[in-house]
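And then subunit A:
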Amino acid sequence: MNEYSKKMLKVPTYTLLREQDKDKQPVLDVRNLGIDFGGLTAVDGFNITIGPTEISGLIGPNGAGKTTIFNLLTGVYQPTRGSVLINGIDIKGMPTHKVNKLGIARTFQNIRLFTDMTALDNVKVGMHNGIKCSFASSVLHLPSYYRSEKQANEMAMELLDFMSLTDVADQKAGSLPYGVQRRLEIVRALATNPSIILLDEPAAGMNPSETTELMHQIRRIRDTFQIAIFLIEHDMNLVMNVCEAIAVVNYGRIITKGTPDEVRQNPAVIEAYLGREEGKTDAEN
Partner candidate 1 sequence: MKKILALLLAALMVVGMLAGCGSSKTEAPKDAETKAPEAVAEAPAEGSAPALKIGLTGPLTGGASEYGLAVRGGMEIAVAEINAKGGLQIEFKAEDDEADGSDKAVSAYNSLKDWGMQILAGAVTTGSALAIAAETVNDQIFMLTPSASAVDVAMTGPNVYQMCFTDPNQGASAAELMAQKWPDATIGVIYDSSDAYSTGIVDGFLSKAAELSLNVAVDNAAFTADNKADLSTQVTQCKDAGCDIVFLPFYYTEASQVLTYANTIGYAPTFFGCDGMDGILAVEGFDTSLAEGLVLMTPFDANATDDATVSFVEQFKANNDGKVPNQFAADGYDVIYALYNACVAAGIDGSTPAADACAMLQEQFAGMTVDGLTGKGMTWDGNGMISKAPAAVVVTDGIYVPLA
Partner candidate 2 sequence: MAMKTLLKNKTTRTNGITYLVVIAVFAVMQVLNGAGLLGSSVKGYLVPICVYISLAVSLNLLVGICGELSLGHAGFMGIGAFSGIVIAALLQDTIPNDVMRLLCAMVGGGILAGVVGFLIGIPVLRLRGDYLAIVTLAFGEIMKNIVGNLYAGIDAQGFHMAISTSKMKLGEGGKYIINGPLGATGVQKLATFTMGFVLVLFTLFVVQNLVNSKEGRAIKAVRDNRIAAESVGINVTAFRMKAFVVSAFLAGMAGALFGLNYSSVTASKFNFNTSINILVFVVLGGMGNILGSVISATVLYVLPEAMRGLQDYRMILYAVVLIVVMLCTWSPKFKEKLSIVSEKIKSLFWGLFKKKEAGTNE
């Protein structure tokens, strides 16, 4: 049995309180993170700790530096200050693909699928490092190639099924509807066997019923795979409903952290939002 299948075994969900995360090493430990772009400070003094099975949210007005933070966490940008530890390992100086191997996967705000490949192949690319097949075996199509391909196929189908994407497995990713592409991107991230996934505006462009569906799926991902989820989202309904902890950033700095209720009542948050995007926010409700 492969690691994936082990994870596929449904673990019974006890309570959603993250009591079980206590006393465990955090999956993501960010200390005093900051980056400057040519003298301009984009992110500064960013701290966060995320437990192994926690769903957390990152909110803030447009241009607050949320995506930049994700880029810092995944090694796309090298930070000017501070450190990022994934499962206790510092990612300093690592290229993105190595950071991913430490157990962090992500989706993108502007969807980045492999548009010319089928949905199934997109997932299989995600599983790349998990497929055990040597280069020679790939080129020569030795028996181990067929074995590993078969296994990969089954697992990829299972993952697609998990997000109700079985029907589109053979379609080109680029031809899929927007909402489906977003879900496919999540599956691809899951396929890398991460311990935490970062979702960058997963509900953007989805209609209300799709968003509701997404909420369930996000919870199901955490419950099934027992991994942490860290998401950026403008849809406050989703954030408030799904996240157990929320961090609010503005001008590249954390304004506050806390449970949804705490964040909802924080005057600094209200000010940040009211000053900018009253129409869009549900924070006050």
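The rule is short, and it goes like this: a contact is a pair of C-beta atoms (placed from the backbone, for glycine too) under 8 Å apart; a residue touches a chain by one contact, two chains touch by 3 or more; residues count from 1.
Basis for inclusion: all candidates are chains of the complex that A comes from, given by their letters.
Just so it is clear, the structure is predicted and the values come from calculations on it, not from any experiment.
> What candidate from 1 or 2 touches subunit A in the complex under consideration?
Answer for subunit A among the listed options: 2.
> Where on subunit A is candidate 2 touching in the complex?
Interface residues on the subunit A side: 74, 76, 95-98, 100-101, 105-106, 108, 112-117, 121, 124-126, 128-129, 131, 133, 135, 138-141, 145, 148-149, 152, 188-189, 191-192.
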